[in-house]
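With one protein chain withheld, the remaining protein chains of the complex are depicted in position.
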Amino acid sequence: MIEFKDVLKIYPNGTKGLNNVNIKINKGEFVVIVGLSGAGKSTMLRSINRLHEITSGEIIIDGKSITKARGKALLRCRRDIGMIFQNFNLVKRSTVLRNVLSGRVGYHSTIRTLLGLFPKEDINIALNALKRVNLEEKAYSRADELSGGQQQRVSIARALAQEAKFILADEPVASLDPLTTKQVMDDLKRINKDLGITTIVNLHFVDLARQYATRIVGVRAGEIVFDGPVEEATDDVFSSIYGRPVKQDEMLGAKV
Amino acid sequence: MNETIRKKQTIRRIKIWTSVVIVALIYIWAFSGMPKMEFKPSAVQAIKAIFSGLIHPDWDYFYDPEGEDLLRTLLETLCIAILGTFISSILCVPFAFWAARNMNKYRFISSSGKFVLSVIRVFPELILALLFIAAVGTGPFAGILALGFHSIGMLGKLFGESIEDMDFSSSEALKSCGANKIQTLWFAIVPQVMPSFVSFTLYRFELSVRAATILGIVGAGGIGAPLIFALQGHKWDRVGMILIGIIVMVTIIDYISSTIRKRIV
Partner (left out) sequence: MDALKKRRLSLMKRLVTLIFIIVILWASSLGTEVSISSLMDGLPGMGSLFLEMLPPDWSYFSYVTEPMLETIRMAVIGTTYGAIVAIPFALLSSRNVVKWPVIYFPFRFVMNLIRTIPELLLAALFVPVLGIGDNAGIMALSVFSFGVIAKLAYESIEAIDNGPLEAMTAVGANKIQWIFYGVVPQVIASFVSYTLYCFEINVRAAAILGYVGAGGIGLYLNNTLKLFQYQRVSTIIIYTLIVVVIIDMISNKCREKLI
């Protein structure tokens, strides 16, 4: 369970990134955060694993406060949270397997990981993770030989190899075409269902959010303006989140 | 996993291990032939002396109204670098056109130009300085000629490459206006390559200043000669003074030159 308690984030220039956010996300949910760009979706997601520091308030993950965690405890917390980025963030020159294995570094001593001496079971974990996203045969290819959609699925495999309890996905399909978008979202959904990993995704496509989410959270100007099951998120709701009617280019279907 | 992946991986492994073995052999060969690195007690003394020289430099040597002083020899060093760079920046132009692929009809012409430039480049300044001393005697002029000749290699190569990268649409436009060859050169080609040409020349100047500080070792002018004399005479305070002088001068030149280069590009 992830819990935001009175979370406030003020950027150095004075703008409010998050304003008094209170929300609980339960185990196994597939939450999609929607909102205009700059509304605070990314800030909200990144404050969960403290890629962004919050100004005040507290974020509690499975009963432990990540906000108060220091040193090793913070690394331990982050180990349990997988993250998927818009630009995949793979090391392009390394092999796919090495990229996936990099998700396992939190489990081993520094020396061991520096020498690349992962135990056999770790390699199996990594290969299984790749199998789950149907990329097992690419294990020894260089990451930059893969297409964008494949690279994104490798980064999902990295989060799986991490044996994360949560997956945060920050605009995971924003740089993909509609067809690969579907594959990536299907993978995320399947993992969420099969393994019961709590998944939080930032999206700006309205129809995609409706199709995959179990729960939709609307963010506007750093505040949560809607929080409810997907059935309640009508067109009117989206209009109120965006502060204007939903535009055609915010529907993925329109682009196909 | 299927067969092709496994094969790919084995080939990869073989490649990696062959290069590892080759590198290891090179290192075994290199290190086996080397004398042991041993620090004699005199070494510690020498290091101490150099550092105390750096901390207490011979300020009297900095400026001496009559006779040889740091300021004068540093200025001479700078002059050698300036004139050497100037000479090479002019002489390199024909070489650059010779070596540029798009300026010659036949490939072998530009290849031969590139070859000549790389031969010039591998001639060390110091050996050139010795040759020019034979011609014009010891003194800064030999140093200028040595630097001027040596720098042609690098400037000609860089300049030739920037001619190759040039965009020809503007020269075609001029040609269609009825411009002759020299007019196209002047109005289409020169403005395009000028910024990179100036930038390369300045960069070469930075390197030439460093090179000029050692030319004096063979008698081709500049700060090198007093430095060698001070080292041979174990006048560490003077060595320290000269070193500080060189470091300060090179740092200032680098700073000025790189600032100008940034503004040009």
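Read from first to last, the chains carry the letters A and B; within each, the first residue is number 1.
In this section, contacts are C-beta pairs under 8 Å (C-beta built on N, C-alpha and C of every residue); 3 or more make two chains touch, one makes a residue touch a chain.
In this text the structure is predicted, and so the values were computed from the model without any measurement.
Visitor: Of the residues A:Thr113, A:Asn128 or A:Gln211, which one touches the chain left out of the display?
Guide: A:Thr113
Visitor: Of B:Ala30, B:Ile182 or B:Val265, which residue touches the hidden chain?
Guide: Missing-chain contact among the listed residues: B:Ala30.
Visitor: Of B:Ala179, B:Val193 or B:Leu231, which sits in contact with the chain we cannot see?
Guide: In the complete complex, the chain left out is touched by residue B:Leu231.
Visitor: So which bits of subunit B touch the chain we can't see?
Guide: 26-27, 29-31, 33-35, 37, 39-40, 43, 46-47, 50, 75-76, 78-80, 82-83, 86, 118-119, 122-124, 126-127, 130-132, 134-137, 139-141, 143-145, 210-211, 213-214, 217-218, 221, 224, 227-228, 231, 234, 239, 243, 246-247, 250-251, 254
Visitor: If the hidden chain were put back, which residues of subunit A would touch it?
Guide: Contacting residues on subunit A, toward the hidden partner: 49, 51, 74-83, 85, 87-94, 98, 102-103, 105-106, 110, 113-114, 155, 158, 162, 168.
Going forward, only the chains that are shown with their structure count from here on.
Visitor: Averaging only over C-alpha atoms, locate the centres of subunit A and subunit B and give their separation in whole Å.
Guide: Taking the mean C-alpha position of each chain, the two centres sit 51 Å apart.
Visitor: Any idea which subunit B residues touch subunit A in the complex?
Guide: Residues in contact with subunit A: 1-2, 5, 8-9, 12.
Visitor: Using the touch rule from the top, collect the residues of subunit A that touch subunit B in their complex.
Guide: 136-137, 139-140
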